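Have a look at this one.
What you see is the complex with one protein chain gone and the rest in place.
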Amino acid sequence: MKFDIQHRGRLVHLDISAQDSVYRLEHGGKVVEFHCVRVSDDTLSVMVGDRVFTAYVHSAPPGYSVQIHDLAFEFEVLEGGGGIMGERGRRGHGGAHRLSVPMPGKVVSVLKKVGDAVSVGEGIVVVEAMKMQNEIRSPRAGKVREIRVVAGETIEGGATVAVIE
Amino acid sequence: MKFDIQHRGRLVHLDISAQDSVYRLEHGGKVVEFHCVRVSDDTLSVMVGDRVFTAYVHSAPPGYSVQIHDLAFEFEVLEGGGGIMGERGRRGHGGAHRLSVPMPGKVVSVLKKVGDAVSVGEGIVVVEAMKMQNEIRSPRAGKVREIRVVAGETIEGGATVAVIE
Amino acid sequence: MKVPFKRILIANRGEIAVRVIRACREMGVEACVVYSDADRLSLHVLMADRAWPLGDPVSKHSYLDIDKILHAAEAMGCEAIHPGYGFLAENPEFARRVEEAGIAFVGPTGDCIAALGDKTAARQAARNAGVPVVPGAMTRVSPAEAERVAEEIGYPVLLKAAAGGGGKGMRIVRGREDLAEAFRTASSEAGAAFADASIYIEKFLENPHHIEVQVLFDNHGHGVYLGERECSVQRRYQKVIEETPSPFINDDVRTRMGELAVRLAGSVGYRNAGTVEFLVDADRNFYFLETNTRLQVEHPVTEMVTSIDLVKEQLRLAAGQRLGYGQSAIQPRGHSIECRIYAEDVENGFMPSPGRIVRLVQPSGGPGVRRDSGVYEGFTVPIYYDPLLAKLVTWGKDRSEAIDRMRRALHEYHVTGIKTTIPLAQMVLSNADFLAGSYSTSLLDHLTVRRRDGQHMEEIALAALAVRLLHERLTRTGLTTRRVPTMSPWKRFYRAEAMRKR
Partner (left out) sequence: MKVPFKRILIANRGEIAVRVIRACREMGVEACVVYSDADRLSLHVLMADRAWPLGDPVSKHSYLDIDKILHAAEAMGCEAIHPGYGFLAENPEFARRVEEAGIAFVGPTGDCIAALGDKTAARQAARNAGVPVVPGAMTRVSPAEAERVAEEIGYPVLLKAAAGGGGKGMRIVRGREDLAEAFRTASSEAGAAFADASIYIEKFLENPHHIEVQVLFDNHGHGVYLGERECSVQRRYQKVIEETPSPFINDDVRTRMGELAVRLAGSVGYRNAGTVEFLVDADRNFYFLETNTRLQVEHPVTEMVTSIDLVKEQLRLAAGQRLGYGQSAIQPRGHSIECRIYAEDVENGFMPSPGRIVRLVQPSGGPGVRRDSGVYEGFTVPIYYDPLLAKLVTWGKDRSEAIDRMRRALHEYHVTGIKTTIPLAQMVLSNADFLAGSYSTSLLDHLTVRRRDGQHMEEIALAALAVRLLHERLTRTGLTTRRVPTMSPWKRFYRAEAMRKR
């Protein structure tokens, strides 16, 4: 079965097949055969040759986060995977970028208004969570098209606070 | 909602109603109102007044086992509950008693054959599990009607090894 | 050990409330707690004997509401109140009102808290006790006064919340041009965090060590010090990793610090557990910083080396029992390190990361590992409170063994669903300066943390991901993924041989 994965901007084609709990994975010309069993919903035990790895595969839209030992990998699934909706969702209409908050919290203040020009890293809103005030900054230069929150409002993690174009 | 419970041979009628997470339970004339929320699938946090209890409710056919602190209670559900099938299942046909093993293991030897008379506590089969040989004894006097296992066989927990009548 | 109280109230939440509950269990004391609507499922509630609701999750209307706390204590019939740290722990009015209600306060008197909790008064007390202090204003200052004092003692200066702690309401100011703005933000942060916006100014020492001394006093004037804690691994004035003994100071400094700490505490009629914090410069000159009139977050490292259970001692002493031992009885053994695990995203500017803990694999044992956790798998970390989730503590016969065990324990630690500072801890535990024991409070200043992403591991990660995607696809397309059997012998052999050929 084939999947397309994005990792650190790199595109990786995966082709996986299984027989019992032995899997064969082709990726970018390379082939790896491994033994894999499920420890729990999001935990897999992978054996390659005699090497053992416990992998925590956690769905983190628009993709997955995989933790192995003290390493963490973030993957985006471009097709076939469960992450596709999230992926589409995040990309605004046209060239617009939806600015979202990584965590739930309370909007303390809104620093910009619709129509304002913003430069990279400029603060758009301030969100308080766990007694810390956090400036949510624009990842790109542009113009504020929408502001979707008001001061005092409590918001969920992942909520869009503004759209920058 | 009404349920009939058996505990240590005693029959208890339960009548429970809920509003949000506040519950009202009538049992044997007594009434208790308590606050209860779900910690996980089989773990409940119960508050009566200001007293807090964590209850582990584990399905143990033909009933349920409830652990609170270092106490354990075994309940049989006579109707409406999930245990009813198990309950029926365990009662053999007529006055017969199905002798089952509490744990999985390997049958080491069969001590009785069909037609043998057995007295209370007499061993019927020997099952080995975890390096220990355990005699499965008859809880009642009677006659062996069926032997359902053979030496060397590996059996599941709860499996019927013999029927005593 | 004689039971000090029949029943006490723990006026706190999270890991410290759990810590105190455990001490109560060991002493046969009934543990009562309070909880806001956001904490009904918090571990401290699940583990308590009794619990009282405080309603509104906002601290000001729950854990900081003295009336509600006192009502709960009386309603449940508590003989004493343990305040933990933070919240009302260093609030003199709270201590006074508790005692007025005829309930024992596990800590010093309100007057003593007032005298030491206010940094200005504390500095005066320190001076009187002969403890060196950092140059600065001895009073709460207005913006204008701040500017004057800054000129006097010279930049850089440090602005601090007079009521503060934990870095909230703190700003370094390197020049007059930044003073006004820094004062404004510090003051507003202080107001929000401690309901007291007043600010205090002092000379800022470059890259000092932050070392503190634990003291223990009974209500009869007898006190001892239990060694020091090196707390220099900080970011934004928030302690991240602590250890004892400090790899920086020698026994001579150690003893002088301890004796001065005891003298200071004794001079103000201190009782119960307390901590005297010092800044230590590169030449090992130490200056009084502040006093914490309550249990410290990092108290476990002291317990590990002294064998003294500080929380049980707190309860015993609060009941009026005598200390019963002198300084010579304190014989620290080995080395201990604590890593604080916060719900913060280290790769994203330490953004707070509340939310549901999907998977929690906490270091689960072996020798020399202790865990003080306030969370469990499936628990949703609320947005309202401090991000401290747990403390991981190790003990070793020497510093290197304590470090080895911390690295091993961190290796066993896995959290998904929320982000934590585990990667930061792992990075510090492999930082050359930390391993050499030669670090100051500047250690983390220029450190950018990101989860290491080993190329050699990428293939394994891809493999795990592919399996997950495959099974999700099969499930979605209705094909059942039957439980996979163990490998057949030939495959096992194949694998074995294939591997040998490498």
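Which chain is which? They are A, B and C, in the order written, and residues in each are numbered from 1.
Please note the rule applied: a contact is a pair of C-beta atoms (placed from the backbone, for glycine too) under 8 Å apart; a residue touches a chain by one contact, two chains touch by 3 or more.
All figures in this text were calculated on a predicted structure; none of them were measured in a lab.
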item	value
Partner chains on view for the chain not depicted	A, B, C
Omitted-chain contact residue, chosen from C:E189, C:D372, C:D386 or C:E458	C:D372
From C:A75, C:A121, C:V358 or C:L435, residue that would touch the chain that is not displayed	C:A75
Listed residues C:K6, C:R184, C:R333 or C:R356, member touching the removed chain	C:R333
Interface residues of chain C (partner: the chain not displayed)	1, 18-19, 22-23, 25-27, 37, 40, 47, 52-53, 55, 75, 300, 303-304, 307-309, 333-334, 362, 364-373, 397, 400-401, 404-405, 407-408, 411-412, 486-487, 489, 492, 495-496, 499-500
Missing-chain contacts mapped onto chain A	37, 39-40, 45, 47, 50-52, 54
Missing-partner contacts on chain B, residue numbers	1, 3, 5, 7-8, 12, 14, 16, 18, 20-23, 25, 27, 30, 32-38, 40, 42-44, 46-50, 53, 55-58, 64-73, 75, 77, 80-82, 102-106, 129-134, 154, 157
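Criterion: only the chains that are shown with their structure count from here on.
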item	value
Centroid comparison with chain C (C-alpha atoms), farthest chain	B
Computed distance of Cα centres, chain B from chain A, in Å	47
